[in-house]
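One structure is given below, encoded as structure tokens.
Just one protein chain is left out here, and the rest sit where they should.
Showing subunit A:
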Amino acid sequence: MSTVSGPRSPNDEAQGLPPDKVFGQGAGFRTDSVDEWHRVHAVSPLVRGWLAVVALIFIFGRNSFDDVLASVRSGGRQSPAGAPAWLILLILGAAVVVFGIAFFLSWYYTRYRVTNDHVRVNSGVIFRQQRQARIDRVQAIDVVQPLLARIFALAELKFEVADAGKSAMKLSFLRLDEAQRLRAAILARASGMSVDPRQPSAAPQAPERPVLALTPGRVAGATLLSGISVAALVLCAAAIGVLIATGSPSILAVFIPLALAVAAAYWKAFTTDCNFRVAQSPDGVRLRYGMLDTRAQTIPPGRVQAVGITQSPWWRPAGWYRVHINVAGYGSDHRDSGARTVVLPAGTEAEVMTILGLIFPDPGTADPLGVFRAGLRGKGPAYGFIHSPPRARLLDPLAWRRNGYRFTDTALLCRHGVFFRRLQVVPHERTQSLSLFQGPLMRRLGLADFELHSTAGPVRPVVHHLDLATAQDLFTGQAARAATARRIGRPDRWLEESKHEQ
């Protein structure tokens, strides 16, 4: 039925896509016309407000339960202090009505619309808000399913633009299939993919290719071999020390809350990374993870600003790495404990290379494996890395041969750390600004720090303690490379360009 060719709109000279760009025929899926509005699912206020409802029931329930107990204990007489049952019921009923009306009004006044160029959300009862965002400015789209929403087969859709962490559009909740259709519709518009003019509202859903999945064993192992275990060991040692010093086991009760916190941290780390899967589609990289609450993230091509690969000392025997990214829409992301910016919670070197291949299809070097291996584990000048001069030994007695950089045709690689190994990769065209820094001690030694500024996120690329002349070369050279890369940079609409790589 729907062929994907032909001009999308009169002012848009869209070229017909080559045959291999014709996606699978998706089922009924459309964007909205000018006057079409939708509301989120009717159950969603309950799913969003269930905590308030539970708290209400708990508080009133406990009070009346106490009253009932008191009246039983006093031999059936009404306790004089407790409120009469009808009052409790009245308050409860009033609360239900008030909450119900508030929920209903907030649901009724929240409407959204996805047109060919914009997403719009109107919300608010007293203070009305109308928000409109350009679709081609999308940085990422998340489909989130908290546990309760999963029970109802609902999902929350988050549309991220480059405003450092706040969602431009957050629709909670939609039916899961509706959320997925909406995501596909937005991504199809954002990609600038040409659409059949006879059926302007039909667009196919981009097919996915599974790339990798983490086994539960890997996730469990990574959780056990983490900083949480270090904290747990320290806690155990402290507990034993206290026990020996005082000799009274009752003092160990102090450690119970801490032990609970450790257990909760283990649980959270495991359930978050559980079922971690990565897939590739023309819409971008798709990540899915979570055991109870699940999340599916889509990051369109060219939205990744920087990548950070880290390895802690306790992961070294297993050879695992963790991969973080900076995406302008995710920001520094403190709310979700950083899970959103992780594209690989614990992966082997081969898996890291696979992920890097998805994010940066062109490594810009003939031997990517060798170069990245040198960046991840290497020391010294092998594979073209330029590291700190020997006189930096005063400041970095162990890491001076490791602290270094190398640039390829497409990206800058910064590596550091002996115990906690880190490699940061920034594509030249994603460079925001650069700076050189020199403190008094570095000045005496003729060294300088090089910093590259990326958007807000967990990756802050920096090269420490370079030789001053080298740092100046890097500074001017990187500015020039970034300028060249910007000029030939990819447009926002990634499928509009005919030579787009698969």
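Here is the rule we go by: a residue touches a chain if its C-beta (ideal position, glycine included) is under 8 Å from a C-beta of that chain, and two chains touch if they have at least 3 such contacts; residues count from 1.
Here, contacts and distances are computed from a predicted model.
J.: Quick one: the chain not pictured, UniProt calls it what, "Glycine/betaine-binding protein", "PH domain-containing protein", "Iron ABC transporter permease" or "Carbon-phosphorus lyase subunit PhnH"?
T.: Per the UniProt record, that chain is "PH domain-containing protein".
J.: In the whole complex, not just what's shown, which of A:116, A:145, A:191 or A:305 touches the removed chain?
T.: Of the listed residues, the one touching the omitted chain is A:305.
J.: Among A:145, A:365, A:403 or A:454, choose the residue that contacts the chain missing from this document, as touch is defined above.
T.: The missing chain is touched by A:454.
J.: If I consider the whole complex, including the chain that's not displayed, which of A:130, A:215 or A:433 touches that chain?
T.: Of the candidates A:130, A:215 or A:433, A:433 is in touch with the missing chain.
J.: In the full complex, which residues of subunit A touch the absent chain?
T.: 139, 162, 164, 303, 305, 328, 429-440, 443, 448, 451, 453-456, 460, 468, 471-472, 475-476, 479-480, 482-483, 486, 489, 491-492
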